[in-house]
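Sending over a structure as structure tokens; questions will come in a sec.
Apart from one protein chain that is not included, each protein chain of the complex appears where it belongs.
Chain naming follows the written order as A, B and C, and within any one chain the residues start at number 1.
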Amino acid sequence: MTWDQQRIEDIITASAPEEITYLEAIRAALREEMQRDPSVLLLGQDIGVYGGAFKVTQGLIEEFGEKRVIDTPMAELGMIGAAIGMAFMGLRPVIEMQFADFISVGFDSIVNYAATNHYRWGAAVPIVIRAPNGGGLRGGPFHSQSPEAWFTHTPGLKVVMPANPVDAYGLLLSAIRDPNPVIYFENKLLYRSMRAPVVLGAQGIIPIGKAALARVGEELSIITYGSMVRESLIAAEQLAADGRSIEVLDLRTLKPLDKEAVLETARKTGKVLIVHEAQITSGFGGEVAALIAEHAFEYLDGPITRIAAPDTPVPYSPPLEDAYRPDTAKILKAARELLAY
Amino acid sequence: MTWDQQRIEDIITASAPEEITYLEAIRAALREEMQRDPSVLLLGQDIGVYGGAFKVTQGLIEEFGEKRVIDTPMAELGMIGAAIGMAFMGLRPVIEMQFADFISVGFDSIVNYAATNHYRWGAAVPIVIRAPNGGGLRGGPFHSQSPEAWFTHTPGLKVVMPANPVDAYGLLLSAIRDPNPVIYFENKLLYRSMRAPVVLGAQGIIPIGKAALARVGEELSIITYGSMVRESLIAAEQLAADGRSIEVLDLRTLKPLDKEAVLETARKTGKVLIVHEAQITSGFGGEVAALIAEHAFEYLDGPITRIAAPDTPVPYSPPLEDAYRPDTAKILKAARELLAY
Amino acid sequence: MALLSPELLLQAHYWMRLTRIFDDRVMLLHRQTKIAGGCFSQLGHEAISVGAALALGPDDVIAPMHRDLGAYLIRGMTPRRLMAQYLGRAAGVSGGRDGNTHGCGDLSLGIFGYVSMLPASMGITVGAAHAFKLRGEPRVALTFFGDGSSSEGLCHEVLNWAAVYEVPAVFICENNQYAYSTPLSHQMRIANIADRAAGYGMPGEVIDGNDVIAVYSAVQEAVARARNNGGPTLIECKTMRMRGHAIHDNMAYVPKELINKWQQRDPLQHFEAYLTEQGLINDAGIQAVVARAEAEVEDAVTYAEACPYPDPATLMVGVYA
Partner (left out) sequence: MALLSPELLLQAHYWMRLTRIFDDRVMLLHRQTKIAGGCFSQLGHEAISVGAALALGPDDVIAPMHRDLGAYLIRGMTPRRLMAQYLGRAAGVSGGRDGNTHGCGDLSLGIFGYVSMLPASMGITVGAAHAFKLRGEPRVALTFFGDGSSSEGLCHEVLNWAAVYEVPAVFICENNQYAYSTPLSHQMRIANIADRAAGYGMPGEVIDGNDVIAVYSAVQEAVARARNNGGPTLIECKTMRMRGHAIHDNMAYVPKELINKWQQRDPLQHFEAYLTEQGLINDAGIQAVVARAEAEVEDAVTYAEACPYPDPATLMVGVYA
């Protein structure tokens, strides 16, 4: 397919967007970028013939060949280092971590090389690291993590965390086109459980650094991202049935954070509930709370409240994981308390 | 020397404590623990004959021999893994990272094995990782970092960060005796630039998890830790000259955090300035701010303010590093603004 | 090659059967959605974990991985505890905190639990062996790693560390032709992972991982060397993963012929034929072993299914010692 044909197809698709899953949206974004830009290539374990542990890259090796969909040995630190070298030579590698949990093994290449390089000697590092994160699937302590806060603390990285198929698609386009290293957290629970009509092609792009109001409300702001947006929206819906008006801000990008949007919703409602799937202590919610407590202090009508996982590894057994995991019920409870404050 | 002799010496020492540097305090704590407990041993690069990059372990190989002061190959991930295995077999390894900055290379062994193990199958991991951190020494981006926030987010770890020789000594005793993995951040700038009389021996122990009021005041609380305690105390002193009363809380332990102490000082003064050397975004200050904004909300008389490094790598050149680094002047400025609020 | 007593041979047979029957049952329970999350099959690997674990002494320690069920069993982790673990029950080894054989450690049995990050157990193992060396104890530490794990940096750091300090450790590479879907040809340009041992200055050996006698003999020799201050050994067991990487994987990527070839060399059938040939067992004897193992597994399932799940109120317990 030529570039022009693709554009035409896009426009057709755009006019009547298809319902696709979150996972399909990611795959579609990879395809879109690989078709558009021959320098885009994929690296990861089992992403070729097997199509990846979650089948996100299924069909791509057939379409783009072994030189652009590269099955790697197990060597995360080396793989990310290699991706940086490829990026210096003009390629745009998109890495799949088999699970976000394994990013700890490749950690140094990310936080010390990829993140600092442009600042130090001006060479950009356009790489994307796709990290399937999150629990609720009985994956246990090492297949359920949400380690975004390690990366939001690291200058030079960008961190995105889409909450729906539209953003999954559009943010991946942006991430691949971005000249900086981007950690793209994709939520495993949403992979197949969430569908939406997605405008494909360039029109579907979502800018990095812009939050989205997922629901407009007046009395309380839920500020959240990733898998917890859906839970929060359900909670807001239920509260609406009780006649309460809840705003839900989906951060979409954690770094650079859309501070304006955060402060605006906080100032508007005066009550803030921050929700994330990761453990609470030193989680990204702390940063959001701190910003509000400093810059929207005068507007606050109640304590800034956080709902997040407790400070334990993600447990495996269903009753434990359910107790561990933030969800609509826990959000509802906290929101009601805050509304009553 | 027998145990009893040692005790007697301790008591003598305790009655007239010697002035020693922060670095000497660390060395003294290592000696104390190695004398007391034959299962304590040291692992690290160049810590033997060379005495370590900063000479913290100088003399210890002569005193305790090669079996207890082990010069390792460069292999941080393996070294920390090995330390865990030693700990399972009843030893108490104390690891020296040559610089805190290199902890990223051994990251996975810490956050995924050491931290989760007791929760998963009940085997304790009594290891200490000493991580010389901090800037101000023109060390550049890779010899100046303060990466504590990566670890405060990880359940199962303890994180301590002494601000003076007394705490450096007493917290290291506690860390070595603790049955959990403890990351012990020791500040390089304080190594030789800070002296104090230190009570040696068991009486000198400082418990993990307890903050200390470094200065009592009424109008504003500076909550800080590590190298910034000294800067904050100087600022408080200068403000006292202006007739202002500043409280300084030295957290000492970041994880588990002494929440009571944090909330108490916030409730008391109603104005909180949080100061740390690490970069601001997603730094540990966010956690402190969030706790206060949630649990001391009604007591606040002003925005919770953070003074921390900007979101860049630690730059090398003196004018850049000076601009980067939080210091007394920056603390003073923020404190005055907050006092005037 | 060490001469194995008839008792030991029959023990090995029992453990291999138990391993296989337990594993088949786990697969079934997973299909019945009684086990949540992922599950790794042991099929084809039974000779390795059984042969290796039998070669250890009671004070030795072991860090089994995800295809080493036999080692857990031999070291005294009961089918009941293990089944409760698979079913996420409070009585499981990890009390429901970790899944399948992850986190299945028990220091009183000399077993280290593993994490998913491969090959983290190699680090733990070399440290335990180092502790033995430092204290002059005649104990050995043993662990396993896959062909896939051999590409990880940690594998290198640990093998070098073991050699530098001459620690009493035995490293067993289970080369089962694949790391998940990735064939050896995408992982390395050498014929034998054991050949890397020379690059560390330690002995390396390639053996038939489907022959429990070969495994036992090689490991026993390595263990004896380690115990006598002879330092570490790397043993590569050639084998084949006979099911998908994990239960959801139909391994369409594996050529049929390869599976067929290795099916001819099934470690259990091979061993039973040998035992029969040697007159150590007959069909009835085999049936008796099968029946005994099946009964144990049945008992374990009954027990585990009756066990309560962990109490959510205990969620925060045990993060710290």
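One rule holds for everything that comes next: a contact is a pair of C-beta atoms (placed from the backbone, for glycine too) under 8 Å apart; a residue touches a chain by one contact, two chains touch by 3 or more.
All values reported here derive from a predicted model rather than from experimental measurement.
*Asks:* If I consider the whole complex, including the chain that's not displayed, which of B:85, B:139, B:270 or B:326 touches that chain?
*Replies:* B:139
*Asks:* Return the single residue from C:137, C:195 or C:305 that touches the missing chain.
*Replies:* Residue touching the chain left out of view: C:195.
*Asks:* From the list A:83, A:97, A:320 or A:338, pick the residue that touches the absent chain.
*Replies:* Final answer for the missing-chain contact: A:83.
*Asks:* Could I get the residues of chain B that touch the absent chain, sorted low to high?
*Replies:* 45-46, 48-50, 53, 71-78, 99, 101-102, 104-105, 137-143, 310-313, 315-320, 322-324
*Asks:* Contact with the hidden chain only, please: which chain C residues?
*Replies:* Residue positions of chain C that touch the missing chain: 151-157, 160, 163-164, 166, 186-190, 195-196, 198-202.
*Asks:* Contact with the hidden chain only, please: which chain A residues?
*Replies:* 41, 67, 72-73, 75, 77-91, 93, 108-109, 112-113, 116-126, 155-156, 158, 179-180
We adopt the following convention: only the chains that are shown with their structure count from here on.
*Asks:* Rounded to a whole Å, what is the gap between the Cα centroids of chain A and chain C?
*Replies:* 37
*Asks:* In angstrom, rounded to a whole number, how far apart do the mean CA points of chain A and chain B lie?
*Replies:* 33
*Asks:* Two-or-more-chain contact residues of chain B, please, as numbers and ranges.
*Replies:* Correct list: 108, 112, 116, 119-120, 155-156.
*Asks:* Find every residue in chain C that makes contact with two or more other chains and list them.
*Replies:* 94, 97-98, 102-103, 115-117, 153, 319
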